[in-house]
Every structure is written in C-alpha cells, then in structure tokens.
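All protein chains of the complex are present and in place, except for one that has been dropped.
The block that comes next holds chain A.
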Amino acid sequence: MVAHGDSSSSEKKLGNGLNDLPTFNAENLQQNMKTIHYSRTFMSIIGGVVAGIFGFTGLKGFVLYFLVMAFTSIGLMAKAKFSVHSYFDSWNRVLLDGLFGGLMSFVLFWTFAYDIVHIF
C-alpha cells in the first residue's frame, strides 16, 4: 500500500539483531513510531471511505476497521522485514500502538462517504 511505500525512507536501522543489550537510538525509535501513527491514520481514513462507499452498516464497518488495522500491522512487519526487534523495542509497538487512535477518523470518513453515496 501507498502508506508503507512512502514511509520507507524514514525507517532506520537501529542496532543489530545479534545484540542482547538494548541499544536503541531514542530519536530513531521515535521516528519509527511516528511512521506507524502516520500509516495507521492514513489507512483508517482510506478504510473509512471504502466502508462508506460499499455501504457497510453497523458491526460490519467496525469489523472492516479491524481488518484494515490488522492488514496495516502485517504491512508494517513486512516493511521491517519481520525482524521487528531491530526497529522497535517490542512487538506491541507494531501490533497495538495507535489501534484506536484512528477510530475517530475512520468513523467520520465512513459516515461522510456513506451519506454522500447512500442515504440521499
């Protein structure tokens, strides 16, 4: 997806995987976190528009949201070449961080697209 493509440049290699000591550069870690938030927001907006255009209502839309988020997580992991620990300090960063942050944007764009396409 687009969001992962253009975020690539900002992800930096931190420390090497062999090291069992935590050798993280705090700034780079923060940059990576920012990238995650950016991708998640982007995907939640896209997901909202998609859900609205398809006319999903009720639970279906929220299921779609979580599917999109899971997809984003997989994409981020693929971007980190599945060695999450060389970019982040724990798996939760990739899997859970900002999971609900995009919900408000999702609902807004879902409603907007749904109203424009379906109810009038």
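To be clear about the criterion, a residue touches a chain if its C-beta (ideal position, glycine included) is under 8 Å from a C-beta of that chain, and two chains touch if they have at least 3 such contacts; residues count from 1.
By definition in this document, contacts and distances are computed from a predicted model.
The complex includes a chain that is not drawn, and of the options "MMS19 nucleotide excision repair protein", "ER membrane protein complex subunit 3", "Bardet-Biedl syndrome 2 protein homolog" or "Cytosolic iron-sulfur assembly component 2B" the UniProt name matching it is "ER membrane protein complex subunit 3". The chain not displayed touches chain A at residues 18-19, 21, 26, 34, 37-38, 41-42, 44-45, 51-52, 55-59, 61-62, 101-102, 104-105, 107-112, 114-116, 119-120.
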